[in-house]
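Yeah, one chain of the complex is gone here, protein chain that is, but the others are all in their spots.
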Amino acid sequence: RYGLAEDEHQVGVVTGLAYTSVGGDLLHIEALRLPGKGRMKTTGTLGDVMKESIDAASSYVRSVSPQIGVKPPRFEKWDIHVHVPDGATPKDGPSAGLAMVTAIVSVLTGIPVRKDIAMTGEVTLRGNASAIGGLKEKLLAALRGGIKTVLIPKENEKDLAELPDNVKDGLEIIPVEHVSEVLKLALIREPEAVDWDEAEEETAVEAMTRAEDSKDQGAVAH
Amino acid sequence: RYGLAEDEHQVGVVTGLAYTSVGGDLLHIEALRLPGKGRMKTTGTLGDVMKESIDAASSYVRSVSPQIGVKPPRFEKWDIHVHVPDGATPKDGPSAGLAMVTAIVSVLTGIPVRKDIAMTGEVTLRGNASAIGGLKEKLLAALRGGIKTVLIPKENEKDLAELPDNVKDGLEIIPVEHVSEVLKLALIREPEAVDWDEAEEETAVEAMTRAEDSKDQGAVAH
Amino acid sequence: RYGLAEDEHQVGVVTGLAYTSVGGDLLHIEALRLPGKGRMKTTGTLGDVMKESIDAASSYVRSVSPQIGVKPPRFEKWDIHVHVPDGATPKDGPSAGLAMVTAIVSVLTGIPVRKDIAMTGEVTLRGNASAIGGLKEKLLAALRGGIKTVLIPKENEKDLAELPDNVKDGLEIIPVEHVSEVLKLALIREPEAVDWDEAEEETAVEAMTRAEDSKDQGAVAH
Amino acid sequence: RYGLAEDEHQVGVVTGLAYTSVGGDLLHIEALRLPGKGRMKTTGTLGDVMKESIDAASSYVRSVSPQIGVKPPRFEKWDIHVHVPDGATPKDGPSAGLAMVTAIVSVLTGIPVRKDIAMTGEVTLRGNASAIGGLKEKLLAALRGGIKTVLIPKENEKDLAELPDNVKDGLEIIPVEHVSEVLKLALIREPEAVDWDEAEEETAVEAMTRAEDSKDQGAVAH
Amino acid sequence: RYGLAEDEHQVGVVTGLAYTSVGGDLLHIEALRLPGKGRMKTTGTLGDVMKESIDAASSYVRSVSPQIGVKPPRFEKWDIHVHVPDGATPKDGPSAGLAMVTAIVSVLTGIPVRKDIAMTGEVTLRGNASAIGGLKEKLLAALRGGIKTVLIPKENEKDLAELPDNVKDGLEIIPVEHVSEVLKLALIREPEAVDWDEAEEETAVEAMTRAEDSKDQGAVAH
Partner (left out) sequence: RYGLAEDEHQVGVVTGLAYTSVGGDLLHIEALRLPGKGRMKTTGTLGDVMKESIDAASSYVRSVSPQIGVKPPRFEKWDIHVHVPDGATPKDGPSAGLAMVTAIVSVLTGIPVRKDIAMTGEVTLRGNASAIGGLKEKLLAALRGGIKTVLIPKENEKDLAELPDNVKDGLEIIPVEHVSEVLKLALIREPEAVDWDEAEEETAVEAMTRAEDSKDQGAVAH
């Protein structure tokens, strides 16, 4: 099954692209949302850089959570588990960042990911897509694996010139600048935002602060 | 006792199959459920990949817990201990994943595992069975150990051609695609589902959220 | 004192048997029960395998705690400290498992351990005794140390043939299959069970669950 | 994108300057403020010295928090995540201290950082800027990257003499002694202080202490 | 100051004896009791065996705490810090066990330790003194350091024969079997026991358990 595209749209399952010493490969990223306490668990013999890319993806998603319909306090009620099979093969690197964001958003919203799409790209804390290595090998693997569409960082667009024709003909390759474009393309529908903006948070905080001030004054007055 | 099938159906005891430099062997996996706080303990000189396979098995089971009759909040009241004797022999690898899922489901439901069945197969977070190595050696060990039935990943079906006849004659070998098939075959009866679906969870969450909204409005209004 | 049997029956003090490169030796295992929070502390320069054997022993005892008169919630109110003197000598291996179970049961119940008995044997999570190495050297050490009775795993019974006559004449050697036999032989009286069976726990859990269900319905209704 | 100045003023995004064996480079520091529990998370393959510089920056900011408009109790309600892309390149050293302080203040206050400014300098717990190495290489990188203004520690002013003319002509180089100067120059507006001075804290503490004293006297009297 | 006896009786300060490659030395053990949460802190570049000997000493003291006038719940309100100067010299081994018990009892009770006494001996969880190495070198160091009385394990009594006459004449050497003898000799007065026996604890526990039983019955009845 590995090395082939998924059979159906699934929640939390995203196809990334790996680049190893023996060529490119599909990377099947699986995320689960569980009732919990805001913890992130990762398995699949992941190296520190890949674990950090999951941390960054998670923080990015939390920072935009109202835009995907999740009020920030919900995060403390769920655990997320990200697994990258197969379990015995070490994996590392930051280039699955866009896929990690997509997997996390999918499990948080319950919106499935399109099965015939793959993606590669590092992601920053602001959701910007940045350049990755091994583009040619990754696209060849996508082609072999039956993928129809591949999202790549716009910063890698310059590398497309050197690709063989069969890759350019066989795949729809879409350069992206930001993870918001990725979500539009990879999820089967767009998440709906909820009402939880900074103004609201600040209003709540100010009210809380005024209450604290009252207590302070009380303490002083006695 | 090791290297031989169990004498009776037991709760939480599952026979896996190991593949080492000196051939195949039975792997007696023991799980216990204890009153606790949602912790997972593992012993038996297990390597990191095997520990991660237990983590993945545990998350899979939690994600389908209503289907096996366990409401998610129960997980916070139990600890699970998985031990793989003998204690002094290092063990590693992801191929006991199906067995780990089976052991955990057995202790959570209290349903015994059939004594004359063994299984091998990695498991993903969605419960899919994926390919393992050393199939021939593992099946030889099952035969030697008095096992009648062995569950293997469908992805390994292609390896059956090269097996000696005595193995194919002496064992019922059943390829499986998903852990749900494993549970049907390995447990002495099927778990009954409880009523705890996503709709229910979401309704509860929404009610909770409306309550939070009221508080927010209160904060704004003052 | 080390290398000699204890002078009197004591709570939590069990004589195990070690097998090192220079021969066998007595292993004086000491356990203490302290007011606490359910923690296990181990000291004595113990290796990871011996520490795991203490974890497994502890989980086994917790799983049968009503049978030894301890209701499971009590475990959260005690700490247990297991020490294996002398402190500077590294010790490892799983073969003190039966002795660890005996020491833990003794401190939990307050029932002393017979002073002239020693034991060796790995223990599984179900309390089964399994085979150990160095039987001959361990029995010679027991004889030298003034021990009268030694409990060994039934799986090691086959090794008794090759023992010198003076060992077989000087020691009562009792093969055991399960730790329940060990407790009958090693404690000066049998623990009394308390009323806390699975039916009771499940009834309590169901009541708890019905209460949760009511709350869920309440949330839905509003 | 890396190696180039940012396109717009952003909250929490600061341009630092790195000095490596192959020359200088821009360092894009990203900070996020998330609802949380006062935790600091760092990613980007950061070495221990850089992580400690973030710890020191964070403590400095907490120590002056009322001056930037944040009452100290707010810190326990937020997490801060600092990421330094790209994720796979190891980074270390204390010289991004001023940039770390600026990024943290920016996310806490919501005030954007000027896009065409870069900075280098270690920072002490009192906010003093101290000398760094590789000034020439760092300034060349700033020039290449389209930066207009660079803040450097006053202790490094003596190193400016040896700079090539094109660097001195192409950059506005501003030596600073304290991070307060940095914030004035790098943020698009100055933070407003809130009323939370030491006197206030001490008054509150004394009131609390008097309450404790009453309880103590009560204990004595009985 | 190191290498010399203390000037006055002090609470929590005990003179142990070290044995190194360059001979014996005095070991000035300092313990402090602080308001806290039941934590043990150790400093002085201590090796794992010495840290474990402090853990064992602490558990022994907790197990006999009513005998020294401390009710067990008090332990959760204090931290204990054990420091062995000088800070830069690595120290290890279990032979300061008796001294650690004495220091901990002294800080818990507030009873000073006699200034002209030194001691060496490993201690078990039951408070038994067991043999140590380097007796001759340790006693020579005690003599040089102005110590009058040295407590040694009775198991080391056999080593006294080979001591030079000046050591036997210059020191009062007292073999001890149990730490209770040490406390009688080393503290300037004996601690007074408080009323907290096992019967009392068990009565409380039973009452607690009956209350739990009532709740269980309630759960069953509904």
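In order of appearance the chains are A, B, C, D and E, and numbering begins at 1 in each one.
Keep this in mind: a residue touches a chain if its C-beta (ideal position, glycine included) is under 8 Å from a C-beta of that chain, and two chains touch if they have at least 3 such contacts.
Computed from a prediction, not measured in an experiment: that's the story for all the values here.
Q: Among E:E30, E:D116 or E:E177, which residue is in touch with the absent chain?
A: Per the contact definition at the top, the residue touching the missing chain is E:E30.
Q: Please identify which residue in E:Q10, E:T149 or E:S180 touches the non-displayed chain.
A: With E:Q10, E:T149 or E:S180 as choices, the missing chain is touched by E:Q10.
Q: Given that one chain is not shown, which residue among E:G44, E:G97 or E:G134 touches it?
A: If we include the chain that is not displayed, E:G44 is the one touching it.
Q: Which of D:D79, D:E137, D:E155 or D:E181 touches the chain that is not shown?
A: In the full complex, the listed residue that touches the missing chain is D:E155.
Q: Just checking the interface: what residues of subunit D touch the absent partner chain?
A: 48-49, 52-53, 55-56, 59-60, 62-63, 72-73, 75, 93-94, 97, 122, 124-126, 128, 130, 155, 198, 201, 205, 209, 212, 216, 219-220, 222
Q: If the hidden chain were put back, which residues of subunit E would touch it?
A: Residues of subunit E in contact with the hidden chain: 1-2, 10, 12-13, 28, 30-32, 34-35, 41, 43-45, 71, 73-74, 81, 83, 85-88, 110, 200, 203-204, 207-208.
The criterion applied here is as follows: only the chains that are shown with their structure count from here on.
Q: I'd like the Å distance between the centres of subunit C and subunit D, where a centre is the mean of that chain's Cα atoms.
A: The answer is 56 Å.
Q: If you average the Cα atoms of subunit A and of subunit C to get two centres, how far apart are those centres in Å?
A: 48
Q: Calculate how many whole Å lie between the centre of subunit A and the centre of subunit B, each centre taken as the average of the chain's C-alpha atoms.
A: That pair's centroid distance is 28 Å.
Q: Send over the residues of subunit B in touch with two or more other chains.
A: Expected reply: 73.
Q: Looking at which chains touch, is this a line, ring, star, complete or other?
A: line
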